[in-house]
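What follows is a structure written as structure tokens; I'll ask about it next.
Just one protein chain is left out here, and the rest sit where they should.
Naming follows writing order (A, B and C), and every chain is counted from residue 1.
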Amino acid sequence: MTHITSMLETHPNDTSGLDVQKLAACIEACFQCAQTCTACADACLGEEMVTELRNCIRLNLDCADVCTATGHLLSRRTGSNLATVKAALEACRIACAACAAECEQHAEMHEHCRVCAEACRRCEQACADLLAVIG
Amino acid sequence: MTHITSMLETHPNDTSGLDVQKLAACIEACFQCAQTCTACADACLGEEMVTELRNCIRLNLDCADVCTATGHLLSRRTGSNLATVKAALEACRIACAACAAECEQHAEMHEHCRVCAEACRRCEQACADLLAVIG
Amino acid sequence: MTHITSMLETHPNDTSGLDVQKLAACIEACFQCAQTCTACADACLGEEMVTELRNCIRLNLDCADVCTATGHLLSRRTGSNLATVKAALEACRIACAACAAECEQHAEMHEHCRVCAEACRRCEQACADLLAVIG
Partner (left out) sequence: MTHITSMLETHPNDTSGLDVQKLAACIEACFQCAQTCTACADACLGEEMVTELRNCIRLNLDCADVCTATGHLLSRRTGSNLATVKAALEACRIACAACAAECEQHAEMHEHCRVCAEACRRCEQACADLLAVIG
């Protein structure tokens, strides 16, 4: 997470009133979840039982899109856009929860779904934690 | 919009119970708004008075990110992911409203902000219309 | 394409020495191809014979990613970044050609692949046309 906190701390806006740790944790979780969901969609697509993993692939792709957007929004601090940031965090929390719930159903059979479910749950929690501190 | 409706109508899922017109309109509005906001951020950056357009640039970039993600989500119909789609539409509606309100303040001085505000308002409305029919 | 040309013409950089028509056509083709490929990946995923469409889905998703990035790059005119723009156009041309060739093999059986192949060929050509004028 070093590069994320470095960028937060070297931004011209000062960090007073900012929970740098929770923000950095959420940015990191969004980017990790986007990568993991992209990879899980592809791994599911490569499985023999792909027909049973269709909804998993769809939720993976949706989750990757929302996490990518949210990670970008959270990386910006110039000006203010609180209403949008909160709505994006809420959408991200929901996308991660939906994808995690589906991946968990395949976690015993497919190790990539187990790893992905964990990344989704971590990002869901990080979004909830950040929402709690930004009101 | 021809390519968008063509893809909706040739999808293996049938279109009964789907408001193809409102969905296609919203997909088109998301992609147009993403392009317009990306271009408006760049046009603002090129203006002499860029220091007064900082928040406009930031809202433009956030709006482009959310519209891109939402346009991708809406382009998928396999399986179901209603909670995420609704939350993304809500975030998109809010991002477009925030960006439109800012661009409108610069619309008399900067024609690109006037064009962008229109694209944002159109997308805000398209998201609201689609949310109304999908409950 | 109205919103694309409007944004090009209202940018603070003047348009002398710029082939507005070819640039606007390429931006439009990139966004249309990104949308169509995203939808085609999902339509293929929903087909009974999904196992035979795996590579098509993968090429669709890759093409959508590259077209989205290229469409964003082309929407910017502030400063200059010619080497990157040319390399992105070349990557986009190649991604579209690869996806088109695959979709064309399924075009008789799946109408969405036929529509998608056309969008990819149009974008491939638009990238080649723009590369030809920007040297």
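Operating definition for what follows: a contact is a pair of C-beta atoms (placed from the backbone, for glycine too) under 8 Å apart; a residue touches a chain by one contact, two chains touch by 3 or more.
Here the structure is a predicted model, which is why all the values come from computation and not from measurement.
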Tell me which residue among C:C26, C:L59, C:C103 or C:L130 touches the hidden chain in the full complex.
C:L59
Positions on chain B where the hidden chain makes contact
41-42, 45-46, 50-51, 54, 57-58, 61
Tell me, which residues in chain A touch the chain that this view leaves out?
3-4, 6-8, 10-13, 27, 31-32, 34-36, 38-40, 42-43, 45-48, 64, 68, 71-72, 75-78, 110-112, 115-116, 119
May I ask you to list the residues on chain C that touch the chain which is not drawn?
54-55, 57-59, 61-63, 65-66, 68-69, 72-73, 76, 78-81, 83-85, 87-88, 90-91, 94-95, 98
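The rule is simple: only the chains that are shown with their structure count from here on.
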Only C-alpha atoms count here: how many degrees separate chain A from chain C in terms of the superposing rotation, rounded to the nearest 5?
180
Which chain maximises the distance between its CA centroid and that of chain C?
A
Chain whose averaged C-alpha position falls nearest the assembly-wide average:
B
Can you compute the centre-to-centre distance for chain B and chain C, using the mean CA position of each chain? Integer Å is fine.
19
Enumerate the residues of chain C that touch no fewer than two other chains.
42, 45-46
